[in-house]
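Here it is, the structure in full.
A single protein chain has been omitted from the complex, and every remaining protein chain is retained in its original position.
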Amino acid sequence: MDFLVANGPALLFYLFASIAVAAAILVISLRNPMYSAIALLVTFLSMAALFLLRHAEFLAIVQIFVYGGGIMVLFLFVIMLVNLHRLRESRMFGVQWPMAAVVGLILIALIGFVVVNTPFGPAEASPESFVSIDGESVGNTQAVAWLLYREYLLPFEIVSVFLLVAMIGAVVLARKE
Amino acid sequence: MREALWLVPLLPFVGVLLNGVILWKRIPKRVVALIACGTVGLSCLIGVGAIASYMASPEYATHEPFEQVLYLWIPAGALQLSDGGFADFSVEMGFLLDPLSAVMLFVVTFVGFWIHVYSIGYMHDDPGFQRYFVYLNLFMGAMLLLVLGNNFLVLFVGWEGVGLCSYLLIGFWIQEKFPPYAGRKAFIVNRIGDAGFLVGLFALASTFGTLNYREIFGRIASDPRLVEGEYVLGLSLAAFVALCLFIGAVGKSAQIPLHVWLPDAMAGPTPVSALIHAATMVTAGVYMVARSNVLYQLAPGISDLVAVIGAITALFAATIGLAQTDIKKVLAYSTVSQLGYMFLAAGVGAYGVAIFHLATHAFFKGLMFLGSGSVIHAMGGEQDMRKMGGLRKVLPTTYWTFLVGTLAIAGIPGFAGFFSKDQILASAFEGHKLLWMVGLVTAGLTACYMFRLLFMTFWGEFRGSEEQRSHLHESPPVITIPLVVLAVGAVVSGWIGLPRLGHWDWNWFGHFLEPVMATVGDHGEAAHHLSVGLELALMALSVVVAALGIYMAWRTYGGSLGLAGGQRWADRFPTLHRWLENKYYVDELYDATVVKGTWASARGLYRFDANVVDGAVNGSRHVTVGTSFLSGFFDKYVVDGLVNLVGWMLQRWSHFFRRLQTGVVSQYALVIAVGMVVLVFFYVVVALRG
Partner (left out) sequence: MDVGTTHYLVLSGVLFVIGMVGILTRRNLIVVLMSIELVLNSVNLNLIAFSYQHSDLTGQIFAIFTIAVAAGEAAVGLGILVGLYRLRSTTHLDQAAELKG
């Protein structure tokens, strides 16, 4: 029990990391897109947990809501719309998969090399800035909101417009002629 | 009148112009004949007038010649002489009238005129009538230039001109095969002599800076040492020039070894043989030697050579004449033989005697040739004496004139030949006994073969065919009148040169020519101081020898013996007869050596030209083709190859790069990923270094 307590965050990290990686692999390697979608959902949920471990509470919730509740549902709708589950005969991977694998390996090697050799100092265990506004302890959501609607108002508005455009675009694209 | 001297050579050329150019093939034969004979006749008259005028002139009294210069022909300018100095070399077109050229002028125009008249009848039926007279006039003009010229170059122009006309007239009947060949032979053999002649002229020009007779001979006469120093080949200048000029004379006057053209020249019309090859052209060599007597007097060795060759030629030709069966060939060899006599005389220094014999020979030999022409005409073209015989009954005029000529050549007293030949022998007797002996024997042979000809042709029984017999007739007057005129000349011409017998000196001819033959320095020709007795004895001896020859001929051919006598001689000496009949095979020798040699070298050179020279030219073609091929190859494969290479490379690369455009988006993404990884890689590396 002490071990768990002592290494709790680490263990949780490794747990959710493994789940995330495994699910990610499943996403790209399952034949049935429906299953891939489910795996992706699992990945999102793991990611949310990982966010929580880093004191990004608001973001974790947003992740679940938007990704899990919005995007994945959208995916599932579209999958079912196009009846993809019927397409089973043909190949899964394109002819370029060896090259892609090599590229992937090289990339992770490079990233890994760089990251591992960068001496990050220790981070604050529980940063004050995440949960306070002007010194006042409020909670992550308010802190994020305080920053979002003041410093980053313009990007926020632009993103709204962007979402509007995306929505219109999606409607137009998917419209029946 | 002597101022009109220039007309004498000009008039025949005018005849050429009229008959040959302006009025060619437009006038009847009568007019052609009129123009041709008229110009020559006029030349003769003007020439005689000029001579008379000259003899009445003061120049003649002082033994000076009459010189007429028409114009400066070649103003050549500076000529470097053999002694290093410079002279202003020029040649005039000028004429010289002195006793020597006067004699030649008269002989040429007079005999020439009568031969022209004779030709009217002889060539009457020949389609080339007009062409014949054009050539004949051309010959006359050239011959007159030769004898009247006042310098060696004008003489040479005439020399070449008569050579040309000889070729044209020998080969007159171009439709036959042999005449043109004989014409070529004559011209080529002449040319050999002319080469020597030219070398002599060069030597004279480069020593004296002029070719004028008076200047050259005058300078030599005043200082004989000019030409006595050593010049070349161990000879003095006089000897060298004398030798070279004599070489020309050997060719022109048919002496050994260049005599071979004259017998073949009989292929031409008989009047041509009479004029050119008896009376005039062949005597040009003798004239030239006489004209240059100053040089020959100063070159005793060469003079001896001249005499020896003359004597050998005389004997040699006479022996051949004994065995010939063609009437013209006999006369041809006779001409060669008599020319030999003339050179014999010139060689022993008796230049005047040589000219004397030249003049008498012109008459009697010309006469005999014309007579033979009359015989041939009567025989319908037959020239073989074995087919003749007894013609004196049918051709009386021809016979009697021919007889006169024969008596003259045989040296019977009273006729022209006696006087001239006798003087030759007398000149030779003093100092050249061996040559005299040869001349005497030749005289006997001459009488023999000439009477052989007479007997075979005119005596005995006719041996020809019936058809020929029916054709026999005496020739028309246009032919017989010249025969008579020349016969008179054959008799009379001798009387102007009677020998000096003691005080009795009627040698008008000899004295007439004396100024020209002036002795030079102390090389005086031995004046014939033979005693009267010796002189008469020699005369008698030559008459006896001649009579002996006539007797032999009569014994063999005379009376009604016909050919039997000759056949008996031939049987007795078959080898000798064969050698004589074939002219000692001289022609065959020349053919095997010189002619074939020349042909072989010509062929060899042609092959060189065709193979080496043309081969080089063709080879250069190959080189050019090869080079152009290489160049084309280079262009096609290298240059074009590069261009094509670029295109090919572009094609291959585009083919390669095209495969990138698969249309599959994932693969495009892969390319982006690869690029991204490469960039990251470089960032990492840079970070590592830095």
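Order of writing sets the labels: A and B. Residues in every chain begin at 1.
The rule is simple: contacts are C-beta pairs under 8 Å (C-beta built on N, C-alpha and C of every residue); 3 or more make two chains touch, one makes a residue touch a chain.
Treat the numbers as computed from the prediction; the structure is a model and nothing was measured.
For the options B:Ser465, B:Ser631 or B:Ser666, the residue in contact with the chain missing from this view is B:Ser666. Against the chain not displayed here, chain B makes contact via residues 658, 661-667, 669-670, 673.
Contacts to the hidden chain, counted on chain A, fall at residues 7, 9-10, 13-14, 17, 20-21, 24-25, 27-28, 33, 36-37, 40, 43-44, 47, 50-51, 53-56, 58-59, 62-63, 66-67, 70-71, 74-75, 78-79, 81-82, 84, 87, 90-94, 96-97, 100-101, 103-105, 107-108, 111-112, 115-116, 118, 120, 122-124, 127-130, 143-144, 147-148, 151-152, 155-156, 159, 162-163, 165-167, 169-174, 176.
Convention: only the chains that are shown with their structure count from here on.
Separating the CA-averaged centres of chain A and chain B is a span of 134 Å.
Partner chain A is touched in their complex by these residues of chain B: 664, 666-667, 670, 673-674, 676-677, 680-681, 684, 687. Chain contact summary for the complex, chain A toward chain B: residues 94, 96, 99-100, 103, 106-107, 110-111, 113-114.
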